[in-house]
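Questions regarding the structure given below will be posed in turn.
Only one protein chain is missing from this complex, and each of the others stays in its spot.
Each chain gets a letter, A, B and C, in the order it is written, and its residues are counted from 1.
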Amino acid sequence: MSKEFYTQIGTSTSDTEKFRMRGKDVLTEVLGEKSFSETFYLLVTGRDLPQNHIRTFDACMVVLMDHGITPTALVARMVYDSLPEDVQLPMIAGTMMVGNKYAGTMAGAGAIYKAGVTHDGDKREWAAGIVAEYREQKKFIPGYGHPYYSPTDPRADRMFQIAMEGDVRGEYIKLAKILGEEIEKSRGKPLTLNVTGALGAVLNEVGFPVEVMRAVAAVGRSAGLVGHIYEEMQNPIGPAIVDFINNIEYRDPD
Amino acid sequence: MSKEFYTQIGTSTSDTEKFRMRGKDVLTEVLGEKSFSETFYLLVTGRDLPQNHIRTFDACMVVLMDHGITPTALVARMVYDSLPEDVQLPMIAGTMMVGNKYAGTMAGAGAIYKAGVTHDGDKREWAAGIVAEYREQKKFIPGYGHPYYSPTDPRADRMFQIAMEGDVRGEYIKLAKILGEEIEKSRGKPLTLNVTGALGAVLNEVGFPVEVMRAVAAVGRSAGLVGHIYEEMQNPIGPAIVDFINNIEYRDPD
Amino acid sequence: MSKEFYTQIGTSTSDTEKFRMRGKDVLTEVLGEKSFSETFYLLVTGRDLPQNHIRTFDACMVVLMDHGITPTALVARMVYDSLPEDVQLPMIAGTMMVGNKYAGTMAGAGAIYKAGVTHDGDKREWAAGIVAEYREQKKFIPGYGHPYYSPTDPRADRMFQIAMEGDVRGEYIKLAKILGEEIEKSRGKPLTLNVTGALGAVLNEVGFPVEVMRAVAAVGRSAGLVGHIYEEMQNPIGPAIVDFINNIEYRDPD
Partner (left out) sequence: MSKEFYTQIGTSTSDTEKFRMRGKDVLTEVLGEKSFSETFYLLVTGRDLPQNHIRTFDACMVVLMDHGITPTALVARMVYDSLPEDVQLPMIAGTMMVGNKYAGTMAGAGAIYKAGVTHDGDKREWAAGIVAEYREQKKFIPGYGHPYYSPTDPRADRMFQIAMEGDVRGEYIKLAKILGEEIEKSRGKPLTLNVTGALGAVLNEVGFPVEVMRAVAAVGRSAGLVGHIYEEMQNPIGPAIVDFINNIEYRDPD
């Protein structure tokens, strides 16, 4: 094969001479040395996660791990019932749902903040411009709005607090708040900066790339679904669901 | 709904009064307090991962995260090319492959060791019995054998070392070695205790349940695949693959 | 690439000189000439489906296409709600559930009948042997037993009738009935030959390979789920489900 095709992620299984990942020896520099989140960060970015950002990045990985019997958990549990032998299958069935509609807002918000930080001029003017632009296109600004939490989402507040305690520079977080203020100015009342918006800002603070930002939610939720699958093995809700759907009436055409 | 259906994993999204997970307050007792691996362990088992086992469990989560351009990475990269908008989709396509054939050996080995530890009599006799039983059924004992590594798999050695440094009791690890010795006695030459066998033993040492043990591999690989997807965005190998498969000849029937 | 790697399925997209499938010209010998089921049969087996078996094979493809709001339909509908943009995703999420637990019985029954037909001796003795073997291993014989239908499954009866009307040889169907009689003899009461058992026999009659037999169920259900997804777009049951699961109580540990 032409030399132009190569990878910088890791060595292949057929190479027993060395076991490397992103320039490090896996046995001595990764195993026992780095946590899951640190290794994930290294693998994706090719950089070491700074010590002071470990706590923040772990919080990002954890905050969307679970929220009880969500539709993703329901799907994982139902798929488990049909495919009880391969635990990864119910897990991925639920994880596939962490898509554009939900996690997409994370990357959407992250992309807006990233553009804003590189914007040269006045940040408040920039934010007002974004608000005007979305209003004109009649689209929602990703990361703002929540059906239950108002005026703030306590998870977003906590994420910002943890990040600031880790000495991030804070420019994305500041921008997220400015944008929130401009949204409020434009509509006359506040719109909650939600947890996915907060994640868009905080993941930028720790240098995780916008292009795969939503994977943080997907990996976290994958892990969370394992808890549901294990509970379903022992204390199933599947029978309640099946009973419920069996009672949905069939109607012949009118 | 009847009160018999309930969950002990976490509160639902519609409950904004509290945000709990396995009896803990997520905002104050999980976020900023627990790492990804600790939270995953808590969510699945309902117990706190002991401090001295954190390093070991992280090593388990990390050891199968990547191994270069494997078939799982190839699949994730090809799916990314067709579905570039939803990053979780290539991720789950690769992760679904972490199934019976590969990760199944982890749980298989884990189940054998678990049975062995609760076995009352002499452990060496127990091991010899297992060897005889599998030989009679002409089946492989899960966790032993490797196409390249011999006499030991350096990843297995390292996993055991890390676990012992974390003051695990060591009974599953000891059993894994005894079983390896009995296999050697039976066939007249050693058979490598491989990394999935080691994981079966070590995850038992830290109390992770056998029933969802292979999920450790699946969550780890999910994370690893994100690295491949991000690299594919920037330095794709997809075109090399497409070029290769376009040259596979079609033949009319003979 | 070495000449040993080749395909006999079809020409590649990069070949615009010809568009062939299993030795036929797609534009003139497939499009407008063959139905979906005939083309599927050709693609898998490399043989033309005989005219007198078209009706039978279509019935096999159709009989498991739908059964109302099953767990597969529920999963497809929930995944649609999260991923409304890519219709194939809810479809595949439901289809992945057509696995070992359900469709596996089809292939399991099919394999038993296939072995029975090639068996040289007396067929009733062969059947009694199968019954004894499964009884000893405390396993169920795939294709027999139904929670609601007794003594016969009307779908199985109808499948056999259609097949016989198509002049199949009937040897697998006969064997399925003999096996049922031996099961009854052994347990003292009848055990319903169910629709998956019937499919195992009938698909053998039309020469569809046992190894991919359950794909008939998977392709059929894929199509059926599209109906559910389209209905969910217009008359959703998702909100009822979400409402139901939001009421599943969370409990802190005891």
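What we mean here is this: a residue touches a chain if its C-beta (ideal position, glycine included) is under 8 Å from a C-beta of that chain, and two chains touch if they have at least 3 such contacts.
As the structure is a prediction and not an experimental result, all values here were calculated from the model.
Engineer: Would you mind listing the shown chains in contact with the chain that isn't displayed?
Structural biologist: Hidden chain, whole complex, touched shown chains: A, B, C.
Engineer: Considering the whole complex, which of C:63, C:78 or C:112 touches the chain not shown?
Structural biologist: C:63
Engineer: State which residues belonging to chain C touch the missing partner chain.
Structural biologist: 1-2, 5-16, 19, 21, 26-27, 30-32, 34-37, 39-40, 43-44, 54-55, 58-59, 61-63, 65-70, 73, 85-89, 91-92, 95-96, 98-100, 103-104, 148-149, 154-155, 158-159, 161-162, 165, 209, 211-212, 214-215, 217-220, 222-224, 226-231, 233, 235, 237, 240
Engineer: Residue by residue, what part of chain B touches the chain that was omitted?
Structural biologist: Residues touching the hidden chain, for chain B, are 68-72, 74-75, 78-79, 81-85, 89, 93, 96-102, 237-238, 240-242, 244-246, 248, 250.
Engineer: Footprint of the hidden chain on chain A, which residues?
Structural biologist: Missing-chain contacts on chain A: residues 1, 3, 5-15, 20, 22-23, 46, 83, 86, 89, 244-253.
The rule we apply is simple: only the chains that are shown with their structure count from here on.
Engineer: Could you classify the chain B-chain C contact as same or different, where same means more than half of all interface residue numbers appear on both copies?
Structural biologist: Here the answer is same, because the shared fraction of interface numbers exceeds one half.
Engineer: Taking all protein C-alpha atoms shown, work out their mean, then name the chain whose own C-alpha mean is nearest to it.
Structural biologist: Central chain is B.
Engineer: Express in whole angstrom the distance between the two chain centres, defined as the mean CA positions of chain A and chain C.
Structural biologist: Here chain A and chain C have centroids separated by 38 Å.
Engineer: Roughly how far is chain A from chain B, centre to centre by C-alpha average, rounded to an integer in Å?
Structural biologist: 22
Engineer: Based only on mean CA positions, could you tell me how far chain B sits from chain C in angstrom?
Structural biologist: Roughly 32 Å, centre to centre.
Engineer: Which parts of chain C, given as residue numbers and ranges, touch two or more other chains?
Structural biologist: 83, 89, 244-246, 248, 250
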